[in-house]
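Complex shown without one protein chain; remaining protein chains in place.
By written order: A, B and C. Residues from 1 in each chain.
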Amino acid sequence: MLSAGVVGGTGYTGVELLRLLVMHPEVELTCVTSRSEAGNKVADMFPNLREHTDIEFTEPDEKSLGNCDIVFFATPNGTAMTMVPALLEQGARIIDLAADFRLKDEAEWEQWYGIKHACSDVLADAVYGLPELNRDAVKGAKVVANPGCYPTAVTLGFLPLIEHDLIEDQHLVADAKSGVSGAGRGASVATLLCEASESFKPYAVDGHRHLPEIRQTLSSAAGHDVGLTFVPHLLPMIRGIEASLYAVLKAGDVDLHALFCARYESEPFVDVLPAGTMPETRTVRGVNMCRLSVFQPQGGDTVVVSSVIDNLVKGAAGQAVQNMNIMFGLAEETGLSNVALLP
Amino acid sequence: MLSAGVVGGTGYTGVELLRLLVMHPEVELTCVTSRSEAGNKVADMFPNLREHTDIEFTEPDEKSLGNCDIVFFATPNGTAMTMVPALLEQGARIIDLAADFRLKDEAEWEQWYGIKHACSDVLADAVYGLPELNRDAVKGAKVVANPGCYPTAVTLGFLPLIEHDLIEDQHLVADAKSGVSGAGRGASVATLLCEASESFKPYAVDGHRHLPEIRQTLSSAAGHDVGLTFVPHLLPMIRGIEASLYAVLKAGDVDLHALFCARYESEPFVDVLPAGTMPETRTVRGVNMCRLSVFQPQGGDTVVVSSVIDNLVKGAAGQAVQNMNIMFGLAEETGLSNVALLP
Amino acid sequence: MLSAGVVGGTGYTGVELLRLLVMHPEVELTCVTSRSEAGNKVADMFPNLREHTDIEFTEPDEKSLGNCDIVFFATPNGTAMTMVPALLEQGARIIDLAADFRLKDEAEWEQWYGIKHACSDVLADAVYGLPELNRDAVKGAKVVANPGCYPTAVTLGFLPLIEHDLIEDQHLVADAKSGVSGAGRGASVATLLCEASESFKPYAVDGHRHLPEIRQTLSSAAGHDVGLTFVPHLLPMIRGIEASLYAVLKAGDVDLHALFCARYESEPFVDVLPAGTMPETRTVRGVNMCRLSVFQPQGGDTVVVSSVIDNLVKGAAGQAVQNMNIMFGLAEETGLSNVALLP
Partner (left out) sequence: MLSAGVVGGTGYTGVELLRLLVMHPEVELTCVTSRSEAGNKVADMFPNLREHTDIEFTEPDEKSLGNCDIVFFATPNGTAMTMVPALLEQGARIIDLAADFRLKDEAEWEQWYGIKHACSDVLADAVYGLPELNRDAVKGAKVVANPGCYPTAVTLGFLPLIEHDLIEDQHLVADAKSGVSGAGRGASVATLLCEASESFKPYAVDGHRHLPEIRQTLSSAAGHDVGLTFVPHLLPMIRGIEASLYAVLKAGDVDLHALFCARYESEPFVDVLPAGTMPETRTVRGVNMCRLSVFQPQGGDTVVVSSVIDNLVKGAAGQAVQNMNIMFGLAEETGLSNVALLP
C-alpha cells in the first residue's frame, strides 16, 4: 500500500483526486490538507465521499506530508514550489497538478505566471508527466509536473502528425472548448450557472497560459519551434474538453487513421475511434481516457483532429493517478478502469 | 461467476445495467439482446463501454437466455411477462426492471397498463424487490419485480413514519421530480433538449402508473389503505430524482431523525444525512444510494422528508444488481461501491 | 414620459428591470446607480443593452433620485428603507423590489431579516404590490412593496381557493422550485454552474423569508391565520418558478377550473390554462405572466394547483413595471406585451 497525501483538497481537482484515491486498491489516503477547512470531515464538504472515507482536513504539515510515499498538490499555481523542496528531502515523491513545474524555461514561466519561481533546481529535474510521451522518465521521477487539461487534449491530438513531420507546423490551430469545472471551485461571477449556462464564448484569445506549455511539448517533438494559435472557449456544462485541431498537410497520401492507431496501439488511455466516428465528451465523463479521431475533410489538404478528455480526469486527477502508478511500478490501469457514466 | 443475460440493452436502463455488470467482479455477461441492433457491437452504440466489452447484440433467444443464471429485462412494459415462464422452466432466475410484476392486484395492473397480464401465476409468486423491505423474500425469489424509480424514492422516505404509525395517512403528499432519463431513450419531441432543458413542469397530475405501486407498498406497511397524492415533475437534467414528502404528524414529540437513523442503520444503500443537512441529487449520481433527510419545519405538526436517488441506479439498474447479489448470496455491495461523480 | 431611476442596477433583478425600462414607451431612464460601477457604461457590464442605452452607472445621489417620478430599488434587503424617506420628501414615488416593506408586522420583519427597521411609518403606509389583490391601493401608493418571487407564484395559486373558503387551511403545502437567478448575481460557490447544474435539492426547509410573506397575504384573504408548509428547491436552470400547491378540499363538488377562470378573467397577467393542461416555466420565460392549472387528482379530496412565473419578471422586474403602470395611470400592459422566448 502506498501512503498518499493531498495538499489542497477543496477544489474540483482535489475532490476528483480523492474520488479516485479512495477507490484505488493500492493507496491509503493519509492526509488531506486545507487551511480553511482544517478539522472538518472531507465528506461533510463532499457528500459523495460519505460511505468511503472518514478522513478530516488538516493544516498542511511538512512532517506528515513528508512521510507519505506520494504527495499530490491540487493547489493554486505557486503553492507547490514553496513546499516541494522540504518534502523531497524527507523522501516523498511529488505530483503537482498545478503549473509550477510544467515549463522548462524558467524565464518564460515567470513571464506567464507573473511570479518568481521558488526552486529552479527542482524545476530542472521535474518530469512533464504525459505518459504517452515520457513514460520512462516518469518512472524514475521525484517530481512530476502533471500536464494541463488543454495541453493533454491538444498534444495527444497533434503528436502523431508532428512526430512524422506530416504537417506545416508554423500555423497550427487548436480550437479548444472546456466545461466550466476547468475554472475551479472558487466563488466568481463568471462561472455562476446564470452566467455560464445557455451561453458559449471564447476567452483568453490573446494568450492563455496553456499556450507556452503546448508549444513547448510540440516544439520538442518537432525538433524546432512550432507556430500555434490556441483559442479556448467555455462550454455550458460541467466536465469535458474537446479540441479541434487544424493543420495543412505536407503530403496527401498518408493513411492518417492507421498512423494514429499505430501510434497509440499500446496506450491504455488513448482510444483512436473507428474511421468516420466522431468523439463526444460524454463518452469519457469520469474516466481517464482520451478519445481521438482524425479527418481529411472533402479529401483536401487540411487535416482535422478531434480529441476529447474529461478535464478533471485525463486532464488532471486521473492522469496524476496514472503517473503515480507508473512511478511506483503498479499496473498503469490500477484504480482507473471505471466505465464512463452515460447518459 | 454468474452468467447474466440482458434483454433489451438499448435503453438508458439497459446501458446503465451493462455499465454495472461489466464492472461486477462476479458476473459474466453472456448475452445482450435487441431485435433492432442484432449483430452490432454494444460498444458501437455506447462508446463508454469500448474498453470493457466486445459483446454484440443478439436476437432474443429463449435457449441462450434460459441457460443464464440470471436474466434481466430492461424492456418496455409488457415484454417480460411473455418470455418469463419459458425462461423459468429452464431454471433461469429473473429480474424485471419494467412493471410487469410490480402490482399484486392483477385487475389493477391491467387497468393502469391497459393490457391483459400474460402470466398470473408468475405474478402471484413474484417478489417486489425493495431490499429494505423484502430482503428475505428476495433471497429465494425466482422472479423479482424491480421497483419503479419514483416508488423507490417515495417509499423509502415514508416507510419509517408509516411503520411507526406516526402520521395521518389519508392525505399523504409526494411531490417528486425526475431527470429526463426517466423518460427513456426513445425519440420523442417532449424529451428533446430544446423542449426539456431550461424549463420545469408537472406531468401526469391526474394519475401516474407509479401511484398504485407506491400505494400498494405503503398500504401493506400500514396495514390498511393509505391516501396519497403523487405529482411527478420533469427536471431539466439527465439523472436524479428528489421526492419531497409531506404528512401531518399524529404526535409532535418524536425524534424523527433518530427514528430514521435507527430504521436504516444496517442498510448499505440508504444514508440518513446528519440532522439539518439537505440532500442533493448530484451526491448520488451514478451510485446505488438513497440519501434522506427528515424535517419538522418551524416545529409545527407537518413532517417533511426529502429523499434523493439516481433514477437509473437505486431507481433501476443498481437496485437490480443489489437484488441479484441478494438472490445469489453475494455480499450486497459487490460491484456497487463506486463513488458518485461530483461535480 | 416618466423619469425613472434605478438604485442597484448590477444584479439580475436590476438588469431585467433595465431591459424592460429601455423598451418601455413611456419611460425615460434618468439614472442607474451603483457604488462599485460608477462611471462605467451599463452596457459594458450587460452587453444585451448595447444598442439600447448609453447610460452610465452613477453614485447613488438623493437629489437626482428624488427628482425622478419613480425610483426602483433593486438593492439587497435593508437598503431601500434607509433612502426612501428622503426621496419621498422630494416627491418621488417608490417601488422596492427587495423585502423592506413587505411585512406589515414590524417585529416579525425584524425577526426574519435580522435587522432593525429604519422607517416604521413608511412601512405602515406601504402597499403590497400584488395587483391582482391590491390594484386600487397601488394606484395611490407612494411606496409599493413589490412581492417576492415565490409569494407571487404561491399566492396567486391559493387565492381563489382561500377567498371561497374551499380548503382546510391549517395544513397548506407549497412545494416550490426556482431557477438559480433567484439567488442573485453575487459570487458564491453554491450557485456556480458546477454546483447547481445537473442537480436538484430543497433548501431552507426549516424556514424561508418568503414564508411569513405568503402567510400574511393568505391569512389576510382568509380572515384568520392559515397554516402553511413552504419548501423551496433549487432548479438547475436560469429562470422560472413552479409552485405545486396542495390542500384538502372541504367540499368535492365545485368546478375548480371554472372558479379559477372567473377569478382571473380580467387579469392581463394571469392565465388559467385549459382544463387538463399543465403549465411549463418556459412558456413564461422573459414575460410578465403567471400561468396556472388546477387539478383534483383521481377525483379525490385533494386539490393540486400548479403555478408558473418567470421569477425575474412577474416575480420581480415585470411586476414592478406593472405596478408603475398602475401607479401612473398607464395601460397596465404598457411595455409588457412581449412574447416568451420558446424554445
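Following the convention adopted for this analysis, contacts are C-beta pairs under 8 Å (C-beta built on N, C-alpha and C of every residue); 3 or more make two chains touch, one makes a residue touch a chain.
Since we're looking at a predicted model, the values are computed, not measured.
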| item | value |
| --- | --- |
| Touch with the omitted chain, as defined above, among C:65, C:205 or C:238 | C:238 |
| Hidden-chain contact residue, picked from the options A:2, A:141 or A:237 | A:237 |
| Omitted-chain contact residue, chosen from A:1, A:86, A:258 or A:278 | A:278 |
| Residues belonging to chain B that touch the chain removed from view | 12, 180-181, 185-189, 191-198, 236-238 |
| Touch residues of chain C, complete complex, unshown partner | 12, 15, 19, 22-23, 44, 46-52, 181, 185, 198, 238-239, 271, 273-274, 277, 280, 282-287, 289, 291, 337-343 |
| Chain A residues that touch the omitted chain in the full complex | 171, 173, 175, 177, 194-195, 197-203, 205-207, 211, 227, 229-231, 233, 235-240, 242, 244, 246, 248, 276, 278-282, 285, 293, 295, 297-298, 300-302, 304, 306, 308, 343 |
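Simple rule for what comes next: only the chains that are shown with their structure count from here on.
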| item | value |
| --- | --- |
| Chain whose average C-alpha position is farthest from chain C's own | A |
| Homomeric contact chain A-chain C: same or different residue positions, threshold half | same |
| Between chain A and chain C, centroid-to-centroid distance (C-alpha), Å | 45 |
| Where chain B touches two or more other chains, by residue | 198, 238-239, 280, 282, 285, 343 |
